[in-house]
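As you look at this complex, bear in mind that one protein chain is not there, while each of the others sits in place.
By letter and in written order, the chains are A, B, C and D; residue numbering begins at 1 in each of them.
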Amino acid sequence: MAGSSALEIRGIDAGYGAVRVLEDVSLTVPAGETVVLLGTNGNGKSTLMRSIMGQVRPSAGTVRAVLDGRPVDLAGLSPEQVVSLGIVLVPEGRRLFPRLTVEQNLRLGAYRPAARERLAENLALCFEMFPRLAERRAQLVGSMSGGEQQMVALARAVMSAPRILLVDEPSVGLAPILVSRTMEMIAEMKARLGLTVLMAEQNFHQAVRIADRGYVIVHGRMAFEGGSAAALQDNELVRKVYLGL
Amino acid sequence: MDPTVSLLLNGIVSGLLLGGLYAAAASGLAVSFGMLDIVNIAHPALMVAGGFAVILIGTALGLDPLLVAVLQAPVFYLLGTGIYRAYNHFFERRGDEALQGLAFFFGVMFIIEVGLVMLFGPEQRFLDPDYAFVTWRLGEIDVPLRMLAPALLAMAAIGALWLFLTRSFTGLAIAAVAQDPEALRLMAVDPVRIKRMAFGISVALAAVAGGALVVVQPIDPSSHHVFIGRVFAICIMGGMASLSGAVMAAFLFGVVENVTATFYGPSWSPAVAFGWLLLVLAVRPQGLFGRAA
Amino acid sequence: MSATTLPAPAMPTARLHLSYWLGAGALAVALILLLRLIGNEYGWYAGYFVLQYVVLAAAWNILGGYAGYVNFGAAGFMATGSYTTIVLYEALGLGVIPGILGAAVVAGLLGLGTGYLTLRLRGVYFSIATLSLSVVLQTIVVNWDYVGGSRGAYIIRPMEVPPFASYGEYIFVVMLVLAVIAVGIGRTVEFSRLGRGLQAIRDNERAAEAVGVPTLRLKLIATTLSGALMGVAGAPLPFYAGYLNPEGAFNLAYAVNAIAMPLIGGAGTWLGPVIGAVLLATLQQAATVTISSALNLWIVGWMLVIFVALFPRGILGWFRRR
Amino acid sequence: QDSNPIRIGYSMSLSGGLAANGRSALLAQRIWAEDVNARGGLLGRPVQLVTYDDQSNPANVPSLYTKLIDVDKVDIVTSPYATAMIAPSMPVVMQRGMTYVSLFGAGVNERLKYNRYFSMNVTGDDIKGTYARGFLECTKMLPNPPRTISILAVDNDFAQRAAESVRTLAREYGLRIVYDRSYPPSTVDFTPTVRAIQAARPDVVFFASYPPDSNGILRAVSELRMTAALFGGGMIGPQIAAVQAQLGPILNNLVNWDVYSPEPTMKFPGVDAFQEKYRARAPQEQTDVLGNYLQPYAYAQMQVVEQALARTGKVDQAALAEDMRANSFGTIVGDIRFSALGEWAKERNLFVQFQNITDGDLEKYRKPGTKVILYPPELKSGSLKTPYGAPA
Partner (left out) sequence: MSGGILLRAERVGKRFGGFVALQDIDLELRAGERLGLIGPNGSGKSTFVNCISGDFAAHDGQVTLGGQKLDGLKPHRRARLGLARTFQLPQPFTSLTVLENVRVPLLFAGEAANATRRAMECLEQVELAAKADKLPRELTQVEQRRLELARAIALRPQLLIADEAMAGLSHAEVDQILALLRRLNAAGTAVIMIEHIMRAVTEFSERLIVFVAGRKIADGAPREVLALPEVEGAYLGRQ
């Protein structure tokens, strides 16, 4: 598997209306690895994620996924088609269904046919990872605390039985104890389910614990590519912005 | 039996039967209005249109109105998806649905009503199955089949809908789609397709309710007026997105109306029923059977 | 909801308001002169028909357009105004003008009461509550013999009101003045902090409260104003028609038009309801007198659909976008 | 010969709640215009009808009538159908001093006292004092004198006047009122109401209702097997073909207010010819197929205009009114004379009983013997059958 990339983005431009957010961005997420995407806010991390999912249409460049060794061009696919392939996003701001219960939210995660088969198994897995959700399975999600909602968002992604998981800032709003646990969980999910993970994250210390490599995006351009966690830590930009050095 | 008790019991039973008709009319709305947030004020007009279709087809083929109502439901499903397509194209896609959609459906309501006048004339139309003249007697309680048969059909249709909504993934998606359509796409669901289906279902239910209405009473193109306030009130009282809530509210509404009519005269029954709704809303803003979020 | 922010007025507000009143006054005088020139009674009556909707739409817009509280019960408020006039006529023999003042007070109080509904009811819940209110009011009127109950009430109006050439002209001028006032009030609301506060409420009531907007007070002002003006829109009706029954007073058309007209013109702007009302009411009147069959209502229905489809943010919104 | 037509303008309800009757009235009036024109017109001029749809909405009426008078400059105006539509036209018509023949208004001129108002309706000046008399007279035909009566009336103008009349007259006939209520037009289910009436055990049952409620009431009555010695009243609906077809035998022995029945006693000259033409065209115009109700009166309304014009020889509103006050009119609904208020000088509320009905076939309604006239005595064509609703 080594070397054959699971997600491959080449030279994309993307934006909203007349506003150009991404310029000539390339990025590779090799199969079975966890890649962290760094960048201060407003630099286009979420836009990049959305471009992969088909929520934003890049005006140039290619987005390709390799699934079971078979390359798939994602350009022109709708989000639902992308998700059907097993590429799942935990979106910024969680995007839960507030007037549905925890359990209903999770079940909806398993909508894609491949995930339905594993519904029971995945549900048990979610409740094992987040016991709080098992306690609150009948609570309306809208009434949960911020952190609890973050748990639902992650769990819902698990329910989709992802092959490639995109996570947009998973640690936002989580208590420290949960941040490290979430990172471990993503690592564990990756190990258990054989995932490939692309994660946008601000909490550098936590992110590098599980990251195999990383990118830094500045003003919509790829500013740095770190082949390993150590390389990232040594980068000037990262040291300045994330480590306060 | 004490005559007053007998009156009361009969009032309750006939109220429940009337509630069956209301439930039929409101259940489709619980989907479009309650779940999709589409204020389809033309729903009762669609119901009456369904009634006209039932009479036309039923008379031509000599079939039972309730049977025709069920058979024609797929056609109305398609009509519903068509209306939704227009709605989506002109409003939803542009993010202007909430209020503009209301005006749109007001227009649809006029078009249907006057269209029916132009097609069939303003006269009353009817199609009575044989059982419409049969009344069962259980002790001192009368159960006219004219009211019972439609109520049972309504319950069956609502039961099927309920199973569909609670047991299927599509049903779950219908419940979620209005809350965040964009997020639903991240669950591999096409929200537009889901809404189209759901709206089609709601219109199909309107057509079934139209069949029920035909059995209960003759109809004319403006018959829907009396239902507009009632069905929306019932949906609200039922807690919007809750089908079981809407059914309970429909029964309650029917019973309140009929018991009031029995003891205080029919003159005040709408005021009592709607006044009561105001009261319910004042105490429980989320409806009688709704859940606070 | 269609409105986006308006640029802050460039002129000082006082001058801005003065220019409205002068402009509207001039327009009104011009209109009267024009109709006199045409010189037939129908002009006054058709004009009244359109203007009553201008008042109604402007009134609805104050609550529905700015604050986003959709009132389904406009017919109830209008009828409250009409029946206030009838009561004053029956009891004291009063004419149109006192009727209008009375209607403003009574319908305003009813609006104030409705305002308290907004304490707990938002969105469609509020709408259905106002609809219920209208049903309850109608039942009361129907059972109230003093105002004729379901049989309706007759008003014997004076044959002439000097210096006006005819009663038609008189009632038209009255409605014209009311329309100028109603639109002026809507406009004043829009450019005042009341309007801005209502917009904040429409967008996010909880946040508005948190940043110090007295939401309840603003909503009460809005429901009272809006209710009073709707009552005013209905107040001259018994004198216009000489007769009113509950079915006519609570006609579905009022509730529908009160919503449709601002939406088509552009809700949440002062001019939108005027445009919508003039356009739609003229169209309705024209369809009624040109097409002498049921087709007229059908065409009105299609027009409604086509207009909202073409101008999803109202006609005004469409121009703004260009 | 003057080819410049005489234009008669009015509004009719062609859509909305009153449309069913409005449309058939319009058809009758069109037939009249064709008849007149076939005879060479009026005063040597052809007749032209100028009509608008008032949508059953009273608020539309004032502007339509100003349009007719001021813009269309019609020579004559006649009224829309029913009180709620006629009343709002009055101020306009009065201001112009137009002579005005109305159709099926009730008590419109009671307070207005307009001396150029003439009404084509059988109810006469004093609805309260006369309307229900015929019905109550029928109690005298019963084998045992009844003691109690129930009243249920819909909340609208005509029904409330009818109910008031029963209330006023009941004592005179020795009847005690044991149930007296109104219901709103939006009522869907009548079972509870009928059951409440049943519980009061009235000997005589009086309903004043409108379609479709009349249907709902009679269906509920049949389902609850309600019976009464004398049963009926002022129900609007059983006069209409569609309702007769639907209710079929449920109508048997119902005693109801009416205005026309094809009994030998009512064979006024011209009515058969009118009905023949009407029935030939009704299906295609989608209106009532029989024309046994207000249709002959709509025709007669125009006959009054026609005869007054013919006599006065010119379109002169004052002269026309003068003529209408002074003369009697021979119409297809009989000879008519107007009172000072413009109502029929002598009321002619019919009370008919439905008899010998076995199914919903409408053919029998074209012939005598189905709607037997019980009142007034001079038109009486059969005898009362009692009770209503006895098990078959």
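In the analysis below, a contact is a pair of C-beta atoms (placed from the backbone, for glycine too) under 8 Å apart; a residue touches a chain by one contact, two chains touch by 3 or more.
Please read all numbers here as calculations on a predicted model, not as lab measurements.
Partners of the chain left out, restricted to shown chains and counted across the full complex, are A, C. Of the options C:Ser134, C:Gln199 or C:Thr269, the residue whose C-beta touches the omitted chain is C:Gln199.
Screening C:Ala208, C:Ala253, C:Ile275 or C:Leu316 against the full complex identifies C:Ala208 as the residue touching the chain left out. Looking at A:Ser46, A:Ser84, A:Gln104 or A:Asn235, the residue that reaches the missing chain in the full complex is A:Ser46. Chain C meets the missing chain through residues 1, 3-5, 8, 193, 196-197, 199-200, 202-204, 206-216.
Where chain A meets the missing chain, the touching residues are 16, 39-42, 46, 92-93, 132, 143-148, 150-151, 169, 172-181, 202, 204, 240-244.
Just so we're on the same page, only the chains that are shown with their structure count from here on.
Excluding chain B, the assembly's touch network divides into A | C, D.
Placing every chain at the mean of its C-alpha atoms, the farthest one from chain C is found to be A. Across C-D and A-B, it is C-D that has more C-beta pairs touching.
Taking the mean of the C-alpha atoms as each chain's centre, chain A and chain C sit 52 Å apart.
Chain centres here are Cα averages; for chain B and chain D they lie 36 Å apart. Residue numbers of chain A whose C-beta contacts span two or more other chains: none are found. Across the assembly, chain C contributes 139, 142-143, 294, 297 as residues in contact with two or more other chains. This structure has the following touching chain pairs: A-B, B-C, B-D, C-D. Put simply, chain B touches chain A in their complex at residues 169, 172-173, 175-176, 179-180, 182-190, 241, 291, 293.
The residues of chain D lying in touch with chain C in their complex are 14-17, 19, 51-55, 57-64, 66-67, 69-71, 83-84, 87-88, 90-92, 94-95, 111-112, 154-157, 160-161, 182, 184-185. Of all residues in chain A, those touching chain B in their complex are 53, 55, 78-81, 83-84, 88-89, 91, 95-100, 104-105, 107-112, 116, 140, 142-143, 156, 160.
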